[in-house]
Structures are given as C-alpha cells and as structure tokens.
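A single protein chain has been omitted from the complex, and every remaining protein chain is retained in its original position.
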Amino acid sequence: MWASINELKEKIHAGSSEEVVAEYLERIGRSKLNAFISTSGESAISRAKEIDANDIEGPLAGIPVAIKDNISTRCIQTTCASNILKGYVPPYDAHVIERLKKAGAVIIGKTNMDEFAMGTSTETSFYGATKNPWDMERVPGGSSGGSAAAVAGGEAPIALGSDTGGSVRCPASFCGVVGLKPTYGVISRYGLIAYANSLEQIGPFATSVRDVTTLFDVVAGYDPRDSTSVDKEVNYSSSLENNVKGLRIGVPEEYFGEGTDEKVEKAVRDSINTLEELGAKTTTVKMPHTKYALAAYYIIAMSEASSNLARFDGMRYGLRTEDSDWHTTFSQVRASGFGDEVKRRILLGTYALSAGYHDKYYLKALKVRTLIKQDFERAFKDVDVLITPTMPYPAFKLGEKIDDPISLYLADVDTVPINLAGVPSISVPCGFSGGLPIGLQIIGKHFDEATILRAAYTFEENTDFHTKRPEGM
Amino acid sequence: MYDNPDGVMIGLEVHVQLNKLKTKVFCGCVTDYHNDPPNSHVCPVCLGLPGSMPVINKKAVEAAIKIGLALNCKVEEHTQFYRKNYYYPDLPKGFQITQYDFPISSGGYVMIEGEDGELRVGITRAHMEEDPGRLVHEGTIDKSKYTLIDYNRSGMALIEIVSDPDMRSPKEARRYLDKLRNIVGYLDVFDGNLEGAMRVDANISIMGGQRAEIKNISSFKGAERALLFEIVRQKNVLRRGGVVVQETRHFDEAREITLSMRTKEEAHDYRYFPEPDLVPLKISGWAPAIKETLPELPDARRMRFVEQYGIKDDHAKALTSELKLAIFYEDVAKKADPKTAAVWVCDVLKGELNYRDLTVEAFKKEHMLSVLELLAGRKITEDGAVDIIRTLLDKGGSPEEIIKEKGLVIVAGDIVETAALEAIVENPQAAADYQAGKVKALNSLVGVVMKKTKGGADARKVREVLIAILSDGFYPPIEREKIEKTIIKIGDVMVEVSKPIANLLKKMGYV
Partner (left out) sequence: MITRKDLTHIGWLSRLELSEKDIEKYTPKLNSVLDYFTELDDVDTEGVPPTYHVLPLSNVFREDEVSAQGGSLTQEEALSNAPKTQDGFFKAPRMM
C-alpha cells in the first residue's frame, strides 16, 4: 500500500490512474487517522480518467497527491481547519496547484492541520485531531499533520504541507517520512493562506528523498504573482547522488541541549557518524543566539498572523453570525469562528504590535532575527550543511501538551531558527525511540537545496529507516 | 497681515486616484469600472481572498514620483509599504497597504494665494496606498439598516498628499485644493472629472481645542462647507465651556454638517508594520529621468505667459489653471495677437465652456484663430464673434458657415463705422452737443445709424462706435493715448476728432 512515484507510474502504465486513485480514495474512506478534511473523490476520479484517456504526460501524470488545507484549490473547499472558513471554495488555484495540475497530478483531498497552521500537533483543527499512524494515541506533529500522516499511513504517496516554524519537518519527523522546507522564495506562496508571510514556505512530503525531490521539482519555480519569489529554475532531481565525500558537516551543540530526548540525541549522532563513515567531515559550530529563536519566532509569527487573519470577518466568505452593528458583528463572527489557540495568537500578535509595545516585542524580535541569521551566515562559512535533531523528542500523546502553550511552543525549538534565517532544511527518518520515528534535520545555505538533498539521499541509500512502515494500517 | 482670530489650523489629506493607469496598484484588474456593475472588476488580490498576494504596479510608482517632484518633494532613497491595521467593511483584508516610515516622497510645498498674499503650504509627504472599496448606505450612514459593498474601486492606486497644518481659513483650504488639482492635473496621471478622483479628509483645530478629522468630503465645495461648519461647531463648544476632543467626524453633504463617528471606545491603534509580501523599493535613481519628463508646471508657465506674451497676470493664471487650456492658448497666441487671444480664450471661450460643462477639447484651435482673424480684419463684430463661438459649441460647423447662415458679416465694423461717420457729418450739431456733455444727443445719432444700416447693426455696438469716434476719435478703440486730435469744421460746427478720422472725412469729401 506504500508505493513510490516510480512504482505508481508502472502501475498506471500497466493498469490505469483511475485504479490507483480509486485505491487511495478507498483507503482514505476507511481510515481512522482523520488525515483529511475533504476528499475530492469525484473530481479526482474524473481527472484520472481524463489522464488515462488522453495519455497525458508529465512528471506526475496520474499520481495522487494530498494538499494541506491552507493551500487554495479552485472548486475544492479550503478551510485552514477553521470553522471560520467552513464551506469556503476558492475561485482560484494556488501557484503550486497550477503546477501540479500541469504535471498531471491528481488532487485527492485536502489534509488536516492545526487551525491556520498554528500548532505543533494538529490538535487545534476544528475538524478533530489527526492521529499518528505509528501510535493512534499520539499526535502526528504539526501543523501539516494531515499531510505527513497521510503519507506515512499510505493514504497518499506524496503531499504538500507548509512550514512556518517547522510545520513540514515536525510532522515528517513524528510520522517517519521525508519533509522539505525550501529556501524562502523558492516555491511561490501565491494561494497559500498566510499565517506568517515572512517565515513560511510550502514544502513536499514523501516516503523517500527521491519522491520529495520529484514533487519539489514540480512545484518550485518563479511566480510573478509572489513578489518574494525567486527567479531560479533548477532541476533538483539531477543532484541526487549517493556521495558525501568531502561534505563538511557542522554540528551546532546548541541543538542538543536540555530537553532533548537521549534516544533522539543518540540517533542523530549515530547518523552523523554514518555520514562521516561515508566520507563527510564533521566539525562543531557555535550558534550562540539559538536559544532566543523561539521567542523571536513566536513574536514575529503572531504579529504577522494578527494582521493576516483580520480579513476573516464574514462579509465576503466564511462564517457569518446574526447581524447587528458591524463592530459587534465582526467581533462575534471572529469569536465564533476561531479556536482558542488562534485567538491567543491574534491577541498576542495584536499586543506585540500595539502602541507602546511595538519596539519591545516586534522590533526587538526582528533584531534578534538578524543575529540568528548572522549565526547561520557565520556557520556556513566553514561548513556545507548543519545537522541537528528535527524535534527534541518523538511524538507525544494526544492532549498531553494542548493546554500548556509554552510547552507546546518549546517543541519547535530546533525548527524555528531555520525559518528565521530563511534557509532550506530537510527532515529524514534516522531511527526509532520506543517504536516512534526520529527525524534527522539537515540544514543548508540559501538556495543550496541540492546539497541537503544529496546528503539526505546518501543517508537514505545507506540506511533503512525510511523503509520502515507503521503496523496496522 | 491676516491675524487669524480663532487660531484656525487646517491640514488636508488629499487622495488622488491614479485612474489613468490601466490597472490597479497591486493587481491586474482594470481601472475602468465607473459604469459597470458592482464587484465585476475584482480578483483574488483586490477582493482580499485568502492566499492572494500584491505585486506593485511599476507605472503607479512612476506616477507617484512625478507627483512628488511636482510638489517640490524629495524622492526618498529607500521606500517601503506598510500595513495599516484597522477594521472597516470597505477594507477587504482588514488592513490597508499604505506607507508609513519611508514614504516615497516628502518635504515639499505648494504656493497659494492666502488671506494676505502668497502663502506657502508645506507638503508633509506624498505617499502611495490602495483605495478601499465603496460603501453604499440606504439613506444616511447613521440610519441605514445595512451596508452594501462594491469592491470595484478596491485596490485602485492612490497618492495621499498630506499637507502641513498651514491653512488658516476654509477659503485658503479651497485655494490649496484648487492649486493641487491644477498641479496634479498637469501630470497626466489622473482624470479629475471621474467620480472619486480626488477625495479630501480635513484636519481642523481652533485655539483651545484638539483637532477633528473630517471624512467623507466628496467635493472641494464640500470641503469648504465642512470646514466652515466645523469652525462654528468648535467655537460653540468652547464658548459653552466644553472641550473639543480629538475625533473623527463624518461630513453629511446633504445637511452640510459633520457628525461624530465615535461609537463605543473607538481608540485607533493602526499597528503599522512593513508589508511582508512586498519588498522594499530603491527608486530614487529614477527621479532625475522622471523630472525630465515633467511638463512646465502652472506657476512657471503663468510667469512665462506674463513675460512672453505681455498678458495680464489674471489671464495668465486662468489660462494655466489647466494644462490643456494653457496649451490651447499658447498655440493660438503664436499665430494671433497674444493679448487679444488671451482676452478671447480666457474671458469668452472659458466662460462658455464652463457654462456648458465642457473642456477646451470641445473647441478647435483653428476656429479660435479664424474668429480672431475675422475680428482683426473687422469682418465681424465682437457680438458676432461671441455668437460664432456659442454656435460652434452648441451646433458645430465652421465660423464661415455660421457667418453666412446668420448674415453676421453684413454689420461688420467698417459698415457701422462708415454709417456712423456719415451720421456725424450729416448731423454735426448732435455730435457737438454730445461732445459738450449732452449725453442724450447721442440717441439721435444712433437712430440715424440704425436707419442707415437698415436695422442690421447692433444698437449697443453703434453706441460704442459713435462714442469711440466722438470721445477718442477712432474706432476700434486702440492705442487711444497715442492719437493726436484735431478740430475740424463740418458745415458750421466745430467737432473734435482724431487726425485719422479727419483725414478719412477729407477723403470722403465731407470736410
């Protein structure tokens, strides 16, 4: 039931895309993971038939793909896992969706997530929590938990998520799949419903580095509708080489600090050793501002979010409550439409930007962001990649942290600095702790996805963690 | 000196809509929506749909620089867009993309005619922003049961021109607005005739109170009225021992009053921060090249007209009030007498155009030149010329056709003049009586001329010609002071006329 893109292509060649798509839809239909908010059953089948009938070519011709529910899809409900967007059907496609369609991919559904991508566990969804395929009592990570769980659970071969502070890498790590957060600007954000614009990128999920790269190749590229999109067309698949000879790995000790699970630390250090044995060289690097990244990240993200989410007022789309005067109506629509965590972040973001606090919180955080970015620039003078744990611990239990925002935020400690610096990073499976997957984070320089993909690919070619599948699916 | 007894301070925020651009400021929607159904020119960007992103229209930036330069502003090295966060139903994203720190231009000025001579009104800044949508209320804003929203206007490029609080009376505010429209109108960036092309918010305070911001002013006249109302209101509040609080007020155009917009605890806190979806602009380098493309601006052109064409300053001011009119005049003045042209373009044509709500584009330069030529050649009277201009505007045709049709040429100057001279010669006593101060004596001469022209001449004109001959000695009444007078004897009567007239009469064999 888990198949690579190449295996599916053979299957489509021998049979049809329709069969493949139907098989996935059937699995989603009887799943207990709650990985999807909506499935696009009929339109997916008819698209698959169309591809079969017309022999449509493309790197993903006939291949099913799952899309995080904060990416706009024409004619398919897009909710951001929020009550406020229940029933909202975008009249346009995100840039990545246009690219997927052109590549022949078949969108099979929209995946569950933390409401407005605000979370680390996919528990804040209005549509119920997603479960971790490795342990139904645990979270899949977040916020793109639905996409990661779908791929890990064999409900989609590939999927897109978005990563604002770790939202692709965290669930990839917790669900034992591969997830990439590209350099800021490499994938157009046009159509991605913004949580924190200056930090986020869309990113691919798959069960292997090769499939992640294939999907990445399809969705990456310049888009004039996103002013922060970068005009660089690269074929990343061609950089996949089983070779790390001479690769300079930096290990920032700050990422192995207090709160890091022992087994996680061991798995990551073993992985670094594996790469060393394959010819890479390791040095320790200092990234002194790492401990401030979390606070800076949350202040920036919440500030931007408080503004991004202002448009949800029930006038043009989304939830509408009983009308009274417009101030009251807006306030009531928003009070009924948003969940607690979203409200908390809006309130904190509003506070951080408000008169008298702007400099203390927002501006200060942006200055700290500069220092963190400089930490990376300094480190990358001497090394090609940095390797750290993706998450300090494996998947935690559903409900375990949901009532304690701080402890939930702390889970992002190893992923948020990457978004602050805008560099690319990939999470690949590198071991298990108590039967739960552990993720290895490989971080690169701006626009040097090729190197981290090569390192990840080499690691994968020489280990078998990525071939392990959860039982009982 | 104007002593501004109430300590009135007025600052204006004028929004100029760049409606001559093809598309909106952050998206590719067309700007030509004025006659179309609501919400028919919108896209994910200007409708603020989740996931949409703005991209800056390059032409809008160029227009902004043009305006900044024309207002004597400095174009900044680094400029950036910000989000201004506030809620209003016309604002589809819950924030407006505008500028805050680092506006595109700042620190300029405009010269206007103040209460006591020239007044320099400082321009704090001229920055770019997006227009919100349009709200339609059933009846008035405070009584309407619901609000309708049309986002066709949403995302139109606006330049907000913020003045220093340098104006001291509603009249000065009005003159500032006229001047601004005048200057910006020269730049070919907006069509001032379209609805909502220029909108005004006014800040006004008087001594002893805080300032009120008045919104929803839809015309320059409205601005003057709103300010007049506000001064009276604020004075009354203070007189009653009250406090003028800082607040936003809504101008009700129909009732010519301002209404408090305060509901609940409306404390504004716009929480400005840089728009993360737009990158900074470094465009000060564009300024020199754009400066080259600026037309000669109204003040400079006005001074040059006075100097180059020797016309009155009032005329120069009126002629430069609009770029097209200035160009029209100048084209005409190059081929005709500039002073006469100024009189006819400014005093006659402009009035007739205004009366008909037309622009100068409705009148052909060639026609103006023909009219002036006919006048100079004394082929038509001034009344005839006015008639021709009116007919051209109302019915079209050509001056020649109109003359033929209306028989205007028959009472041309020469004929009236000859008849007048004949009348004087035949009635020397009446002429002498008039010159001796018996004003009524003129009537009999007019009657004679009218008889001679078979009623074809305009009586008013006949009087004018007779007065000219008898008082100044020549017609048309030009260069009067240079004309030497002489006394001639007609029959038994001594009449004072100019030498040319005397010579004319000799030639005609009367003397």
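First chain written, first letter: the chains are A and B, and each begins at residue 1.
The criterion applied here is as follows: a residue touches a chain if its C-beta (ideal position, glycine included) is under 8 Å from a C-beta of that chain, and two chains touch if they have at least 3 such contacts.
The structure displayed is predicted, hence computed values, not measured ones.
K.L.:
Consider the whole complex, including the chain that is not shown, and state which of A:Met1, A:Ala53, A:Met136 or A:Ala335 touches that chain.
P.N.:
Of the listed residues, the one touching the omitted chain is A:Ala335.
K.L.:
Identify the residue among A:Glu233, A:Asp325 or A:Asp464 that touches the chain left out of the display.
P.N.:
A:Asp325
K.L.:
Which of A:Lys9, A:Arg189, A:Lys401 or A:His446 touches the chain that is not shown?
P.N.:
If we include the chain that is not displayed, A:His446 is the one touching it.
K.L.:
Using the document's definition of touch, tell me which of A:Ala296, A:Ala379, A:Ala411 or A:Ile438 contacts the absent chain.
P.N.:
A:Ala296
K.L.:
For the chain left off this view, which of A:Arg369, A:Lys401, A:Lys445 or A:His466 is in contact with it?
P.N.:
A:Arg369
K.L.:
Just the residue numbers, please: which parts of chain A touch the chain that's not shown?
P.N.:
Residues in contact with the chain left out: 87-89, 91-92, 184-185, 198, 224, 227-228, 230, 289, 291-292, 295-296, 298-299, 306, 310, 313-320, 323-332, 334-335, 338, 343-344, 346-348, 350-352, 354, 361, 363-371, 373, 405-406, 409, 420-422, 446.
K.L.:
Counting contacts across the full complex, list the positions on chain B that touch the omitted chain.
P.N.:
21-23, 27-30, 37-44, 47, 55-61, 87, 89, 135-137, 141-142, 144-151, 263-265, 267, 269, 271, 274, 276, 278-283
Basically, only the chains that are shown with their structure count from here on.
K.L.:
How big is the gap, in whole Å, between where the Cα atoms of chain A centre and where those of chain B centre?
P.N.:
Roughly 59 Å, centre to centre.
K.L.:
Hey, which residues of chain B end up touching chain A in the complex?
P.N.:
Touch list, chain B to chain A: 44, 47-56, 83, 85, 87, 89, 92-95, 146-147, 149, 263-264, 269, 271, 273, 276-279.
K.L.:
Please give the residue numbers of chain A that touch chain B in the complex, ascending.
P.N.:
Per the touch definition, chain A meets chain B at residues 70-72, 78, 80, 85, 88, 90-92, 94, 189-194, 196-198, 224-228, 303-304, 306-307, 309-313, 315-317, 323, 325-327, 330, 350, 353-355, 358, 362.
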